[in-house]
Every structure is written in structure tokens, then in C-alpha cells.
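For this view, one protein chain was removed and the others were kept in their places.
And then chain A:
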């Protein structure tokens, strides 16, 4: 039986370093190629040696597909293509291809800054890697080769995020990447066809959570920022360059406008212009509201949000600053944090997850005294808030997607094991399908039962209908008779006459023959007549004819009699029948072998 194998090298019961190998119909596809920010050594990248042994990655993989620009999904791509040496096709959507290098550059710079690492991919490598990328359009089927095809669907989550449907012959897999089933301020909700894949590989970040409405979180966020500003405090929001930063900017911009607030909002590192550029360029990937209002007013052209200069951090009075990086582990956000940490009027809002070792992680877990460079201790007096604005489907959303795609099997990745376990139970119970949650390095094998689509000629269908019986029902299997022909890689069921015509063949008849010896002291003609009489008596309900050409016919079976040359009492019966009457022919031969009963005339 054909099988589909799924092996996560990353994202198997964890988050970070998403990298999933799918083997389907003899093709090997790598889904995402992410890095783990929690490590500073080789462990941050997936270890490809497990899958390729001594072979070349290019020879092993048929393609790599990147779902979106977050580093846990694309951070290892330049390492894979330029350092390990993968030279095959890489697919991602247009916005992802445009934004990915910015994030990779940021990550490279932070890594090189932090550790002064030299054994790391360079700017040139990022560029060379991006040059190998083939962009995807939504809903456009791309033929990777003669057998493998892929199709991207909108996933929400971040600009350009896509789910991907991978198909080889009649087998298929859907990989969701990260997705969001509810629209937010700048993006729409994920959507997919009822494509009934053999496996749906879904993220499960919020596997056990039914998230409160986004509106509530937004209200809380604005309330906290406003309160802090009102009491003259400064608010730091550490963000990554692109993504939720823009969503929060829209939120604050609208609020400032409505409330007529004057305190400045700054966005560091000149990314506002860059972000603007990409959101404008890929306006079709944003949500309906933004697309509609774009003509009158571009939501990403902010009146209140200005570019930040490092000296502003020392300015007196309240302000809101968006600064990178998002985990407070280097650069501008860390510098501002150090300046503001000592004042309890100030506030830092962490809008996402921070890995162990970062200042973000420490303060989120309540550390109030931080050891900084040179053994200096930083007293954290400012208010620390955590508000996750990451756009992932919650448990309800995941179930909704399953209902949409109707998969035959489910496989969970990108989440915590305990939470996955819970969701797995729910899925198996509600949808009666198998649900898997392999750990990293573990291979899940799903046996597929590929149904081979066959076209049927209308005339054959009509003929079958004419024979009576119930009308064809797609849900009830029914046996059909015809000739299966394969033409131009497709199968067609037609009547045998049509098959002969289409294939330009002559009809041949296949007949079985056998000889039976019989002791009968009569003439040949009498013996034949005796046989006729005998069969008339034995075979009721069959058409039996004694023909003038000295043959007896029972259905399609022909019987002839001749005397043996040596002994005229020994008669040789020649039986011949077509394949339709095979059973009857066999029966007759064994019947006649027994001899004719006495008393026949």
C-alpha cells in the first residue's frame, strides 16, 4: 500500500525551528526551514544529516516550501542553501520572498553583534539564497515537476503567510504553517478548499486555548498604554521588525486620533517606511477593510508615529516607543529598556514570546534585579506587561479548519506535547480520524488508499442504467462492467465496442476446446443425436439445438462427433466454448466423460 511519511526535524512537539520532511509518492518535500532562537550553537538549526546521511541534500529533496517569514520558519534557509549546499527549488509567496531577507538580515546582525560570531551566514548568502526562491501566487497550482504540484492558500497570521496543498498523483498533504482563523486589524482569516488531503499537518500553538476576543486584548493594551502616558510614564514596546508591530501601530494611531493625544509615538530603526512599502506593495494580502479604505487613506501612513532617534530616549515626558528586537536581547530595545527600567512610572509591554536567556524572558517571569554587563545590577522598577498579539488559530479555529479541509488524517506540530495530546483526543473524538503528534525525529507513516479517478462514457452509463437497479449514488459503491482503457495518462471505462473503436483494434474471440473420448457403438450421427437427447434431459432451461451441420449447440458451446480411426466404437467428442460459458463448458466436458446413459434413442 502507498504510504506518506512525515518526520519533523523541528516543531515536533515543540515551537521553534519548524522543519518537517514529508515523503509522498516518491517525492521528498521540506516544509519550512526555521531556526531556534533559544540556542546559540549548531542546535539552533535543523540537523539535516539525519535524513540525508552521506548524500547531497539537493539529490534528496525535491523542493523546500516556506510558509511565512517568521524566523522559526525560515531562519535556517540560508544555512541550508548556502552552507549545507541545497541547490534545488525553494517556494514561498511573493510577500514572504520580499520580507524574508529583512528578517534574516536583522537576525544575522543581532547574532553577529551578540557573539561576534563569524561562522554564520553572511549578507551575500542571504541574497544568494533569496535568488533561488520561486514566488508563489495564492490559489495557483505550481507544477514542481511532472508529478508533484503545490498550491498556496491564504493563512492570515502575518503578511504573506500561506498554507500549502501538496499533491502527488491522488495522494495529498496540506501544511498549514502558522495560521489564524479570525481576521485582525490588518489581515484576513485563513481559508482553504475542501481538498480532503490524506494528512492535514496543522500548527497547534493554542491547542488548548479558546482565546478571548481580540477586541478585549486590544482594549486592555490601549488602556494600559493610556494609563502609563497619563501618569507621565514612558512605554516601551519591543517588537520584531515586521508583523505584529504594524498591527499595534494601527491600533495606537487610531486611538491617538480618537482621543486627541499628544504624547509622541516613535518607531525605531526606520522600519516604518520599509513596512509601509511592503504593505502597500502587497495590499491584496491584507484584510478587506484595509483594501477598501486604501484608496482614501493608507492605513499604514501614520500621522502620529514618527521615526525614533536614540537621543529621544532621554527626552522628558511621556512617550511610546516601538523598538527592535522583540525579546530585549540586544540593540535599541535593550538600550532603551536599560534607560527606563529604573522608573516605576514607565512600562514595558511584551507583545510576544521570549526565549530563555533574553532580558524579555527574565522580566516576564518576574525577575526584578538583572545582572548586566560588567556585573552591574539593573533594578527593574518599571511595570512589565505581557500581551500576546500573535495571530494563531485557537482550539476552535483548528477544529474549524479541519471541518473546512476534511482531511483523512491529522498531524499536529508547532505546539507543546501536553496541549497537543488534549487536542488530539478532541479531534479523534469529533471527527473520527486518526491524529498524530510525532516528536522531533520521529516518523509518522500513514497508509493511503489512493482512489484512482476513472472517467466513464455516457453511453456505458446509460446502458448500465437501462439494466435497471438504483440510480448512481456517489456515497454507495456499485459494480460497473466495461473495458478500462488508459489514454494520455488518464483512465476511462467504456463499452468494449467503443474501446475497440478508440484503440483501433479488431475484435478477436477466444474459445476453449477440449476432446472427450466415449465408447458408443452407434454411427456418428446417432451418437450426436443421443448426446442431444441426453443433454435435453439434463440441462433444463438452456437453449440446446441440433443443427443441420452435424453439431449440437448448448448456448455458445459447440459439440461435434467423430469416430476413432483405430476403433469405430470409440467416439471422439470435440467441445468448444467461448469464455462467457466457461463454467458450463467445464460442466459439459465432465458430464460427457461419464458416458451416455443406456436407453437413449
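Assume a residue touches a chain if its C-beta (ideal position, glycine included) is under 8 Å from a C-beta of that chain, and two chains touch if they have at least 3 such contacts; residues count from 1.
What we mean here is this: contacts and distances are computed from a predicted model.
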| item | value |
| --- | --- |
| Protein name, per the UniProt record, of whichever chain is missing from view ("Histidine-containing phosphotransfer protein", "BRCA1-associated ATM activator 1", "Vacuolar fusion protein MON1 homolog" or "Electron transfer flavoprotein subunit beta") | "BRCA1-associated ATM activator 1" |
| Sole contact to the chain not displayed, among A:310, A:403 or A:593 | A:310 |
| Sole contact to the chain not displayed, among A:83, A:330, A:500 or A:514 | A:330 |
| Touching residue (missing chain; options A:284, A:443 or A:517) | A:443 |
| Option from A:169, A:183, A:352 or A:450 whose C-beta touches the chain left out | A:352 |
| Which residue of A:94, A:214 or A:274 touches the chain not shown here | A:274 |
| Touching residues (missing chain, whole complex) on chain A | 7, 14-16, 26, 36-40, 43, 50-51, 53-56, 59, 70-73, 87-89, 101, 105, 109, 112-116, 123, 127, 130-132, 146, 178, 205-206, 209, 232, 240, 262-264, 269-270, 273-274, 277, 309-312, 314-319, 326-327, 329-332, 334-335, 352-353, 355-359, 361-362, 364-367, 370-374, 386-388, 390, 392, 414, 416-418, 439-443 |
